[in-house]
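With one protein chain removed, the remaining protein chains of the complex are shown where they sit.
And then chain A:
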Amino acid sequence: MSTGAVGRAYPRLEGPAKVTGTARYAVEYPVDGITYGWAVPSAVVRGRITRIDTTEALASPGVLAVVHHGNAPRMAPGPQPELRLLQEPTVHYRGQYVAVVVATSLEAAREGARLVRIDYDTGPHSTVLTDDHPGLYKPDQVNPSYPTDTAEGDFDAGYAAAPVRVDVTYRTPAYHNNPMEPHATTAQWHDGRLLVHDSNQGASSVRATLAELFEVSPESVRVVTEHVGGGFGSKGYAKAAVVLTALAARHVDRPVKLALTRQQLFGPIGYRTPTIQRVRLASDADGRLTAICHDAISQTSTIHEFAEQTAVYTRSMYAAPHRRTTHRLVRLDVPTPFWMRAPGECPGAYALESAVDELAIAVGMDPVELRIRNDTEVDPDQGQPFTSRNLVTCLREGAQRFGWADRDPTPRARRDGRWLVGTGVAGSSYPARARPSSARATARPDGSFLVQINATDIGTGARTAIWQVAADALGVPPERVEIHIGDTTLPTAPVAGGSMGTASWSWAVIRAAQALREKLRDGGPPTGEVTAEADTTEEVGGQPALPRYAYGAHFVEVRVDADTGEVRLNRMLGVFAAGRVVNPTTARSQLIGGMTMGLSMALHEEGVLDERYGDWVNHDLATYHITGCADVESIEAYWLDERDDELNPAGVKGLGEIGIVGAAAAVANAVHHATGVRIRELPIRLDKLIGVSDLA
């Protein structure tokens, strides 16, 4: 394939449409007779609606309807109880959508929403996660289906007997996904059939959920998702916006469009749970790990159990004879947490890779070398050899590119004027998985080809990557291939999430292309269209369950203002082993994006909860800070030329999450190296480091 399209840096196919503004997003399609929906959030945390007075709202100019639990069309019970919106008067968390106002203009809908009067009976609430919360319990499993706890050897004895021990607790706050495009939908019912243009990460699954909730056949629901302005996990399933819009459209019997506001994205559409993580590590005097324990606490809601797999990262990352991991949850009166870029691995790696740094200091050993010493070719959790594990190569190449060799391990040893300078490292890993998918390939008489698959491009460049894979599989230049994605009339495909989109979609596309070539084998160009389809359900399901992971190593140099505590990054460098890279341009964008998001987690992002109100008070991008370009002078991402034949036909591992995993730890470790101060509660903001010259 080396002479083909895969591996070449093509610009995004939809780039010109996006930059000229002609690419349409969910609420940008012109629809005759369109109306506008506005979601009304509950003003209380926990309680019951006793009365809804819509008189004023309905009298407001342009308002057509107020949809609420008293008049909303009924929905069937579904797998996600939080999607059964406007069905009951019960309020489970502040901000829960309790009504939708539909009007002839956006502004009228918003004003109408303000005029809906709602009375509640309220009860006491609990919204703050603590490690001694009386509601702590052990879930039956953690996401998606991992055992809650694991144990091997005898951790307590192993830990007690070790000459070097680290026992540390890290805390991470709630993080909010904040894609640029909010959750947004245009919904139209025609003769019992539902058409939605929706912003999501997987139209096939959204269709299935809508069909279930509205009790119609999947064939009578069409979901179009041509362009998506990001999701970061929060659009991984059907969420509130699409359900509310479809419900409102059915109620008013007119097309409705609804986009959540930035403020409304903080909570009800999901967020990354806060975590409290205790990590205990023990090693011999040479830094060889003998005991590892990771105890993770996170929250879920009272409606639905979402058990973040925070400690799962620790099960397979480093080897030791005595190991234990546990997960505990608390049901709080909060919105249900949901996926956010590398759920589980991201917060878990922050804790473990920070603790490994603390252990390296306790041992008196270089943190790169300590990680190399504890590398393992066999998955400590499953006992099988990894299909490929290039953590050590990533660490070595990263160290070489970064200039790690000259590092003085002494904290606070480097100063540049008013700045204290330090460097940090962290490892990274993320599972390389694939899901069943289907795809269709068609040969046309003019020598061109059409490839169709209901994949989703959430801004990653997935459309372009699949197109490149398809061209090579068809054995033609990509210019002769047209690709259609993002529509449930196309062959069913899995979600853009879990770093498995490209692996899953390209698998089906390659099989469809192979089937088509088989059909075309004997002739020249066909006289009519020739089509072949593929469905990889059997093949993917029959794949042996081997430990397949991508790996990476982050290197960071920070400077910390000795007086004010301000933290800036001089540079951030990552080296990754993620299988075959289909498109260097979009791959680099994914890796740098993940690294930036990890940096943002380390220094900036924090959902600040006000317990009295039971919600996050900073709910816009002016007060919920994400990293800006000026915070980091240089970010570089590199990858190894890695070949792993146990993955999937395209040989890819996925790039969506590996860049964020471990990144926050590398920043935190660098801050410690610069200042001698270990901040174990993110974000590392200046108020925690102010006057650092007197702190250490």
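The rule is simple: a residue touches a chain if its C-beta (ideal position, glycine included) is under 8 Å from a C-beta of that chain, and two chains touch if they have at least 3 such contacts; residues count from 1.
One rule holds for everything that comes next: contacts and distances are computed from a predicted model.
S.K.: Of the options "ABC transporter permease", "ThiS family protein", "Xanthine dehydrogenase YagS FAD-binding subunit" or "Molybdopterin synthase sulfur carrier subunit", which is the UniProt protein name for the chain that has been left out of view?
M.R.: Options "ABC transporter permease", "ThiS family protein", "Xanthine dehydrogenase YagS FAD-binding subunit" or "Molybdopterin synthase sulfur carrier subunit" narrow down to "Xanthine dehydrogenase YagS FAD-binding subunit" for the missing chain.
S.K.: Can you work out which residue in A:190, A:521 or A:612 touches the chain that's missing from view?
M.R.: Once the missing chain is taken into account, the touching residue is A:612.
S.K.: Return the single residue from A:373, A:604 or A:680 that touches the missing chain.
M.R.: That would be A:604, which touches the missing chain.
S.K.: Going by the contact rule already stated, which one of A:405, A:545 or A:630 would touch the omitted chain in the full complex?
M.R.: With A:405, A:545 or A:630 as choices, the missing chain is touched by A:630.
S.K.: For chain A, which residues reach the chain that was dropped from this view?
M.R.: Answer for chain A: residues 43, 61, 106-107, 110-111, 114, 263, 418, 563-566, 568, 603-604, 608, 610, 612-613, 617-620, 622-623, 625, 627-631, 685-687, 690-691 touch the chain left out.
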